[in-house]
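With one protein chain held back, the other chains of the complex are shown just where they sit.
Each chain carries a letter (A and B) given by its place in the written order, and its residues are counted from 1.
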Amino acid sequence: MRSALHRFGVLCALGSCLCGGAAVAQPEDGQAERATQILREVDDLWRGSSSHARVAMQVKTEHYTRNMKMEAWSKGKEETLVRIVAPLKEKGTATLKSGNNIFTYLPRTDRTIRLTSGMMLGSWMGSHFTNDDLVKESRREEDYDAYISFEGERDGRQLLEFTLLPKADAAVVWGKLTLTVLAGSYIPLEEIYYDEDMQVARTITFSDVKPLGGRERPAVLHVVPADKPDEYTELVYESLQLDIQLSDAMFSLSSLRRR
Amino acid sequence: MNLLSLALRNVMRNWHRTLVTTLAMAFAGIIMILFAALMEGLMQASERNAVAMNLGDIQIHAPGYRDDPDLYTRIEQPAALLESLRAAGFRASARLYGFGLAASGSTSAGVQLRGIDPRAEAGVTQVHRHLLQGRWLDSGDRDGVVVGRKLARTLGVVTGDEVVIVSQASDGSIADALFRVRGVLKSVGEGVDRAGFYLLDTAFRDLMVLPQGAHEIAVLRADRDTDLDAATAEVAALATGYETLDWRALQPVIARILELADAQLVFMLLVVYVAVGMVVLNAMLMSVFERIHEFGVMKAIGVTPWQITALVFMETLVQVSVACLLALGLGWWSARYFQLNGIDLSGIASAASIGGVALDPVWYARITPDALLLPVGFLLLIALLAVIYPAVKAAVIRPVAALHYR
Partner (left out) sequence: MKVNKLAWRNLWRRKRRTLITAFSIAFGVLLAVTFTGTGDYAYTNMIDASANMGLGHVTVEPRGYNETPSLDKRLQHADDTRARLLHLPGVSNAYVRILGQAMFASAAKNVGGVFLGIDPAAESGTHNLLLRSLVEGELFPAGRGHGAVVGSKLAEKLNLSLGRKLVYTTSDANGDIVSEIARVSGIFRTGADEADGSMVLLPIDAVRDTLNYAPHEASLVAVIVDDQRRAETLTQAIAAQVGNPQREVLPWQRTQPEIAGVVAMDRSGNYISQLLVGLLVAAGILNTLLMSVLERTREFGVMMALGMAPRTLFRLVITESLWLAVLGLLLGVIITVPWFLYLVYVGIDFSAAIGQDYSAGGVLVDPVLRIRLYRESALAILAGVFTLTLLSGLYPAWRAARVPPVQSLKAL
């Protein structure tokens, strides 16, 4: 899904990451091949060559609650542009992800700053995502091996659960990821990040399935860090268009400054 | 027979010898005083240095802040606390800390934002005097910042240049603001050199949306000679609910290194005492043994051994008293000179720091009562001890033997 969900790192967990033929692994070969096959289908469902979305973000932490509205464009896997629409104080602030680099435009000081490696692990826009999450998600398919770890009925629903194990040389801090999707429609329900001790580190739940970008998709994405269960970041898709015409100039430093 | 006047007459009669002996002792005393004052200065300087750039004597933090320096772990009512600290005779300065990205042109670097009140800070630390270029913060200049030496180099900025700071404000929003570099610091320790970004506390509050609270209160004793432990206890009593630690507890490694250096300085001082003892011993031995013929003659005409001993001691007392007075005067004068002028080592030591704490390259002497009186007391004591042997020898010598004495 080189789609709208992409630029929010984690959320895209579902599609793109799992795609690609590289996804081989675990039990028997036949099983692994089937996982790859299904994940490709999941990915195809969500794939878009480009996207445009309007998203509302709510962040709740121990210290603040923050509501933002933003507009986001993406093209391919590597290019993403996010621009804040509200609140007024931050209106016009924009983030451009191009390859491994992240640039931020700050309208108040009229400066564009390229994030250094030291800032990569800092919070993105005060949310529970790091800048690194934005970069890493597009590498997901290279970084993980996937297999189906559960298939059948759970809580009255037919589900598929994938387990993603980071490859030995992948620059990933997690121990593993699990992704649960509805069998048949492949609509994602939940993604869980585990640390190296296989303790839950963060949980992403998908909900409010409704027509978006011409298909049924979950419009709400809810992230909870395991060490702070009272905090969350929630993304709500207000609109989504896929496979639209976007010029490369859209993802340049000069367009970053345009309001 | 008036012992004192006899002794005086003897001393005056051999004025050449008296002069040599007295001057030798006085010189030893001067050296001791100067050395003690220089060592005292060095010890105090190392402690002062350790606290002068940043630490202060005592610091107050909200519990847990030191383990995890978090924007939200704050001292909630710093103003009231500052007031009560000042009322108790302390100097105190509240500080705000945060992390951010500083960018200038195409370069950027992570920085530690240090929001301070320049007036209060100047009462506690000396960092405002350690500028390599430009000037220190001014409460009227909201955009002005002062940066560490290495940071300035990394960013490629000099005085007058613009720097953008980006961070995350306490309400989660993006904090960004434009500042102008007013000054660049000299080397004041690795942390500040590499990432120190000083700005006004008011500017920090605006940038980080932090209307109140402080992350740290640094406290300095008004009188450096008061007991640190007692002062710490006093501050802790005022700052209930917060963590109060003195600089030794905050920087145990540096405290240890300084203690070690102090122990070695005391060792050196002892060594100098021994050297002085030897000089004085020799001087006293010579001045008595040279006159052994004279004592032999005195014995021959019926002066008792006790009288001779008393005479020798009295003469010694006269000489050493003069030496002590000379030592006190000239020692004080020379130590005073180095207390005011210092020995400037900055030519050979541009950036000295131990464990991240910069050292002041100017070495000042410091006159304390101990540095003046201990050497003089020692001089008196060692002279009187040193003269026992020759005095007894002179007292008991047979007149005939004295004539042939070598």
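Of note:
To be clear about the criterion, contacts are C-beta pairs under 8 Å (C-beta built on N, C-alpha and C of every residue); 3 or more make two chains touch, one makes a residue touch a chain.
Keep in mind the model is a prediction, meaning the values are calculated, not measured.
Listed residues B:T125, B:T154 or B:Q319: the one in touch with the omitted chain is B:T154.
Residue B:N282 is the one among B:Q77, B:T226, B:N282 or B:T304 that touches the chain missing from this view. Residue B:G110 is the one among B:G56, B:G110 or B:G296 that touches the chain missing from this view. Only one residue from A:T116, A:T178 or A:Q241 touches the chain missing from this view: A:T116.
For the chain missing from the display, the contacting residue among A:A146, A:V172, A:I187 or A:I204 is A:V172, taking the whole complex into account.
Where chain B meets the missing chain, the touching residues are 16-17, 20-21, 24, 27-28, 31, 34-35, 38, 42, 110, 153-154, 156, 187, 190, 253, 256-257, 259-261, 263-264, 267-268, 271-272, 274-276, 278-279, 281-283, 285-287, 289-290, 343, 345, 348-356, 359, 361, 363, 406. For chain A, the residues in touch with the chain missing from this view are 99-102, 115-118, 120-121, 132, 135-136, 168-175, 195-196, 201.
Here is the rule we use: only the chains that are shown with their structure count from here on.
On the chain B side of its complex with chain A, the touching residues are 72, 101, 103, 106, 108-110, 164, 166, 168, 170-174, 176-178.
Considering their complex, residues 59, 61-64, 66, 87, 89-90, 93, 104, 106, 108-109, 111, 113-116, 118-119, 122-123, 125-127 of chain A touch chain B.
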